[in-house]
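Before I ask anything, here is the structure I am working with.
The complex is shown incomplete by one protein chain, all other protein chains being positioned as in the whole.
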Amino acid sequence: MAVLAPEVRSAAPRWLIRHETLLAAILVVALAILGLFNERFLTIDNLLNQGRLMTEVGLLALPMTFIIITGGIDLSVGSIVGLCAIMLGYSWKNLGFPLPLAIAFAIGVGGVAGFVNGLLITRVRVPPLIMTIATLALYRGLAEGISQARSVRNYPEWFFFTGQGEWLGVPVQLWILLVGIIVAGIALDRTTFGRTLYAIGNNETAARFSGLPVDRAKLVVYTLSGLAAGLSAWVLVSRVTTTRSDMGSGYELDVIAAVVLGGTSIFGGVGTIWGTVVGLVMIQLLKNGLALTGVKGDATIMVIGAVLIVSTLIASSLHGRREVAG
Amino acid sequence: MSAARNAPIREGGPAAPLLAVAGIEKSFPGVRALSGVSFEVAPGEVHALLGENGAGKSTLIKIISGVYQPDAGTIHVDGRPLRLDSPDDARRAGIATIYQELLLFRDLTVAENVFMGHAPRARGGRLDWKAMAAKTEALLATLEIADLAPSRVVGSLSVGNRQRVEILRALSQDARLLIMDEPTAALTEYDVTRLFDIVRRLKSRGVGIIYISHRMDEIFQLADRVTVLRDGAQVGTRRVVETSSAELVQMMVGRQIESLFPKVAAAVGAPVLEVRDLVRRPMTRSISLTVRAGEILGLAGLVGSGRSELAQTIFGVTPAESGRILVSGESVQIRSPGRARALGIAYVPEDRATQGLVRPMNVRENFSLASLARVARFGFIDPAAETRLAETGVTRFRVRTGSLDQVVGRLSGGNQQKIVLGKWLANRPKLLILDEPTRGIDVGAKAEIHRLMSELAAQGLAILMISSELPEVLGMSDRVLVMREGRLVAEFSRAAATAEAVGAAMMGSQGADAGRAA
Amino acid sequence: MSAIVVSRLRPGEGGALRLFASQEALLAFAIIGIAILVGFYNPRFLATRNLADIVLGNAYISVAAIGMSMVIVSGNIDISVGSLIGVLATISGSLAVAGVPIILVWLTPLVVGILVMMLQGAVIAYLRIPAIVVTLGMLSILKGGLISVTGGRWITDLPQSFHLADIELFGILPMPVLIMVAATILAALWMRYSASGRAIYATGGNAEAARLCGVSPQRTVVMVFALHGLFAGIAALLFATQLKVIQSTVPPNLELTVITAAVVGGVSILGGIGTVVGSTLAAVLIAEIASALVFINVSPYWIHAVQGALILVTVVADILRRRRRQVGG
Partner (left out) sequence: MKQSMKHRMVKTAALVILGVAMAGGSAVAADKWDGGDDLPTSPLACDAGPAAAAAAKPYDGGQTTGAPNKAGKPITLVDVPKLIGIGYFNATSKGMRDAAKEIGNVKVTTDGPTEAKIDEQIKFIDNYITRGVDGILFAANDPVAIAPVLKKALSKGIHVVGYDANSQPDARQWFVNQAQFNGIAKAMVDAMAKEAGEDKGFAIVTSTFTTPNQARWIAEMSTYAAKCHPKLKWLETVEAQEDNVLSFNQATTLINKYGDKLSGLFGMTSVATPASAEAVTKAGQCGKLAVVGLATPNAMKPYVNGGCVKSVVLWNPVDLGYAATHVIRAVVDGKLKPGATSVDAGKLGKLNVINGSEILLGSPFIFTKDNIKDFDF
């Protein structure tokens, strides 16, 4: 993460440093406390395992950070995961694609789904919120309709490597996520693309008047979001060995929670991958830690909801900007 | 300016004036907006406020309508001193303002817009639509407006009718002082005459009106008195019957021409930009012009005459619908600012805050914004290169900033403008389009920017300068084009470009034809 | 911004009123059209019984959509409504079983609904947290809370008096339909004839101008959410009293259906215009499609796809219609 540290200074207002260090501090304290409650919590074994479970949401959180920085939002990610999972199984089982091709195809479908979001958002200027609520329903519907909610099973053994295998003692998908984080982090911090995203989020008109490719950048981030969803669908299917159309439903909550908790301003223009990662880890370990200390699943959902609201509150109060509600 | 001239001239008898402001002072960070402005409006008087952009007119009316609070000075209404802490206070005092951007609800009907916030109620507090419609009808009748049904949805109205709705709203609150900010800027000739008609009616009903306009002819048709502002100071107040267009222009422009950095003559070279029959409705109607290397082409005109729209069409923000653009002789398609930038065109927009700068970002990031490619390798920004770029900019344009990490939103207007300029020059353009390059910045910075402009021209840069400040246009331009209602109406050589001639052409009064002849 | 748009408009073109009308007319046509098409395929579809059941079984969605369209008109969104309805239904059910006087059984959910939504409205309006975040958070709080409190125990043997849905006026007009119609009409009148009703349009249309007219956008938003809560409460009652069992879980995807109804009902997502009559019609349309799918042997799994497509088509059409009123877009 040290690699990404500088961006905190360069790309975002000062308060963010405070916000993220603050967050990291809270994280450490929370872990310590949860660790006291259950000695099995702070074990390499458990943490790696949590990393495994965190990957699907993590992959989505990276492009979501981009999107929210541009002042947009993507509520359809969960549904795209479902759609991609179905396309993977469907194209393999029903269309007889060889499995590697099916995987590529599924990821491709994700890209297209995201691209469609981006296209209508940039060309027709449909507000991202409404656009992605619509596709939240549409893509889930297509997943259910195409699969008729039939699940696909009996994948070959090698297919499970991504989701269940390990490499150098670390879950395979965690490596994927790690690469994703570094790439996204550098892209956001060091490249003209990342700079463009911040510019758009802070002042879209000025960005346009500076000759920055505003629409293209937006198109790219929504497409990336779709591709990530495809990737995450692959990992998910490989982990749970079965394809079902309800996969990924509700992910949008976890993803947005992680990003916002990580200090990315829902109003756009501010945020870092580093923050998102902290937020991500925080939520995952919070869930896990609570479960281990005997808090039931339903109560955990409540905690996450509360965390989402409160963190936004903190972020926007630390963050000077004042927007009209909604 | 002698005290005698500034002594308020009483209109009519001893009756206390409707409004009397005295010694108003107001400054913003970096800019002194108003210093010692005093004038009065009597019942039934139309009092014109005249001055170039940035002269302080808008600040003044914002103070009178309670949006800003003055640093010093008093406001009396009916002879009683008054504190206006909010637009609400002003409304209660019977002061209504009609801004250039009309504040209307596009999706609601005329009646609703007129009575928003103070609608007539029937029993049980429910809206009384009948009464509302009736009252609106009544108001319409008093102004003899026939073509405006209370049930029409505002979104479907012409600009002229929208403005009438605003006027109705003001009257519905029985405003006694009506402030109109450039009411004719966006109106067609027909709407203008109708507006005048309405203004006269109001006048006859004893409503006092503060009328802001650039258009000399309007002032002579409507106003009783005119107060001229320049650089936030009051140059003087005249009875219209006792003054002349020439005198007023003189007062507006004043001795400024001398105080300006004159453009040093530079070798005018080959055409850099040629525009042929460029059309982008509604504000760009078949424009043809040529800008040469080393030349500063001044584009004069009133606010809303279509100059910025033309610039933005050339720059690809609002691509042209028809017509040709040639850059250094080659015909090109410009569909986006990115393309324009690639072709070596730079555009310093009119509105720094929303178009020019990303204010939450710091100096370094803003400097590199338009030339990221130059400081990046394979899309990776080289921090060192970026810093170097910013540092050279800061020194070259003498930007006063604590550090490169300073958030630009906190800098003064002048420094902000220098950054916008620097950001574009970092890109080494062939053509520089400047839209109101010195609006709202202090005289010092103004001079620096002017010096810079002629320097650049001398280096062979082609400059298209849009400005509403005559002295600037006259002082800086090698040639002056005048735009009115989306068309080029006159061209002047530097020699032929006098304040009177250009001003006349801008305002479309008799002088215009002379201009066209030139 | 709006000023620029305004000044770009060409004089005297299609007014928003006509736009409302067309939107509602469109929906009416769609409803009738589908009825006829499916009627050809299977005449039983047109049986009054079936048409009545379609409306009856989905009245609660229409009612919820009324509040939702107000929220959207005010320039916000709420995705917690589904969970809230689940919670309120459970509350009233448990009260009924506990033998609380029926009036309280019916009033409590309304009150609770109003309070919860007001809270959200206040956070959105005064703390300036976007509606999407607040309601997304509330969604999971309510969902989790409901399960952890009830443990998902079903509520059975509800007293007969509890079953609003079984009450039929003049033996033919079932209560839910009556409530749906009444609520729609009242809401429509209120939005037209009350100052506060207009204030919603003002806030959604041009918050800045509203402020200058002495309308407080904040207060308006809170009020809108309070009303939304009220309608959610009513919807919850219709929902709860429909069957003899209350599942005391959150009805899946309900919020999506409600939002679809509101948006398709002609609420412009650009805020500022909208019609509750339209949203009620839209709710009926969606219900009709769901039932039609069974009649034409299409699996119900397509219903979400249809909903999504409906939103997209309406929204895109709405935007383009507005843009065509401007020169040069």
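What to note about this one:
Every chain is named by a letter (A, B and C) in the order it is written, and numbering of its residues begins at 1.
Rule of thumb we're sticking to: contacts are C-beta pairs under 8 Å (C-beta built on N, C-alpha and C of every residue); 3 or more make two chains touch, one makes a residue touch a chain.
As the structure is a computational prediction, the values presented were derived from the model and not from experiment.
The chain not displayed here makes contact, within the full complex, with A, C.
For the chain left out of this panel, the touching residue among A:Leu27, A:Leu178, A:Val240 or A:Leu313 is A:Val240. From the options C:Leu104, C:Leu173 or C:Ala317, the residue with contact to the unseen chain in the full assembly is C:Ala317. Only one residue from A:Met64, A:Leu83 or A:Leu142 touches the chain missing from this view: A:Leu142.
Listed here are the chain A residues that touch the chain not shown: 38, 40-41, 43, 45-46, 49, 53, 120, 123-124, 138, 141-142, 145-146, 148-151, 153-154, 160, 164, 236, 239-242, 244, 246-247, 249, 288, 291-292, 294, 296-298, 301. Residues 42, 44-45, 47, 49-50, 53, 57-58, 143-144, 147, 150-154, 156-157, 239, 242-245, 247-252, 290-291, 293-302, 305-306, 308-310, 312-313, 316-317, 320, 323-324, 329 of chain C touch the missing chain (whole complex, contact as defined above).
To be clear about the criterion, only the chains that are shown with their structure count from here on.
Contact analysis places A-C first among chain pairs (by count of C-beta pairs in contact).
Per-chain CA centroids place chain B at a distance of 45 Å from chain C.
In chain A, no position touches at least two other chains. In chain C, no position touches at least two other chains. Listing the residues of chain C that touch chain A in their complex gives 74-77, 79, 123-125, 127-134, 136-141, 143-148, 207, 217-218, 221, 253, 256, 259-260, 263, 269-271, 299, 301-309, 311-312, 315-316, 319-320. On the chain B side of its complex with chain C, the touching residues are 87-88, 91, 100-109, 112, 116-119, 121, 125-127, 129, 151-153, 155-159, 161-162, 186, 280-282, 318, 321. Interface residues of chain B facing chain A in the complex, by the touch rule stated above, are 315, 317, 336-338, 340-342, 347, 349, 354-361, 365, 368-370, 372-373, 376, 379-381, 383, 405, 407, 423.
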